[in-house]
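A protein chain is absent from this complex, but the other protein chains hold their places.
Lettered A and B in written order, each chain numbered from 1.
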Amino acid sequence: MSELVEIRWHARAGQGAVTAAKLVAETALSQGRYMQAMPEYGPERTGAPLKAYTRVCDTPIEVHNNITNPQIVVVLDETLLDLENVTEGMAQDGTVILNTRMTPAEAREKLGVSDKVTVATVDASGIAMATIHRNIPNTPIVAALSKVTGVIPYDEFVQHLKTTFGKKFSQQIIDANLESVKRAYEEVQQ
Amino acid sequence: MSEKWNTDNFTEWKAEDFPIGAVCVDGGNSVEYITGGWRAERPVWTQENCKNCMLCWVVCPDSSILTADGKMTGIDYDHCKGCGVCVKECKFGALELVLEADAKEAE
Partner (left out) sequence: MAERAEQKIVSATGNMMVTEAFRQADPDVVCAYPITPQTTIVEGFAKCVANGQVHTEFVTVESEHSSMSACIGSAQAGARTFTATSSQGLAYMYEELPIAAGMRLPIVMANANRAISAPINIHCDHSDVMGARDTGWLLFFAEDAQEAYDNTMIAIRTAEDKDVQLPVMTTLDGFITTHAMERAELMNDEAAKEFLGERTPLFPLLDTENPIAAGMFADQDSYFELHKALRDAVTASKPVIKRIGDEWAELSGRPFDFVDAWGCDDADYIIVVLGSAAGNARHQARLLREKGVKAGVARIRVFRPFPYEELVAALHGAKAVAVLDRSENFGGEYGPVGLEVATALYNAKETIPLKNYMFGLGGHDVTLEQMEQVYEDLEKLAAGTIDGSIEYLGNR
């Protein structure tokens, strides 16, 4: 993937969207690529809807504005679909990754997008509850993103996760995250 | 005038002649600045009445009460501006304020 890839993340504060945006960016960096990751800047209020952004490119990235025309939209909380138009400005052949129990067909109908758009769903919250025992669906949804879009290779992502989480967390938490990632990679549907 | 710093022609200095940051490069030279000439009145000390309580020394804003071994020895007329605070505070009548002109005449 040599072109600039722009990802927009929709979540509620506390669900780990900013961490996810950075995980994708840092995995790309570990491959020697260029990247940007930033939250939509503002006061931090747990539960409030927020956006985060990731850019990945093989060449240096010059633009610094918010992402308004993403190729990829990742939604970490399906209740946001009733609050905002998550696909606003998205490329016509873009991809939506949604944390939900809905099937891709149900999600497509809910989103009201054309056939050109790829819609993938994964129960990232269910997986997170079963593995990490907390509703932090960020690491599983990155695995789903990796599988569906290939923006970052899955193996590189797992390796990066081991390295960064290894510095901060206990082996138990790392293992739980790795399990959640593996399950999401297997269970994502499109 | 200080050996370190010749300020004779200060009023003719150009921008580049000043020390960087307008620093006074010879600190503690205010002793060279004779302020005694600002005086209209002067305190006169009567040693016999003095108990060396040092209250005048405490209140003098110009460090002009001269001392040695914890005892008053006189007044530094080079720097005393004649404010009279020492006279006001003296409890023993050891200090008296007189007109500078009269004092000069008496000298």
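Just so it is clear, a residue touches a chain if its C-beta (ideal position, glycine included) is under 8 Å from a C-beta of that chain, and two chains touch if they have at least 3 such contacts.
Fair warning: this is a prediction, and the values are worked out from it, not measured in the lab.
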Which listed residue, A:E26, A:D77 or A:D123, touches the chain dropped from view?
A:E26
By the document's definition of touch, the residue of A:I7, A:A20 or A:M35 touching the omitted chain is A:M35
Can you list where chain A touches the absent chain?
22, 25-26, 29, 32-39, 41-43, 60-66, 68
Counting contacts across the full complex, list the positions on chain B that touch the omitted chain.
10-11, 13-16, 18-28
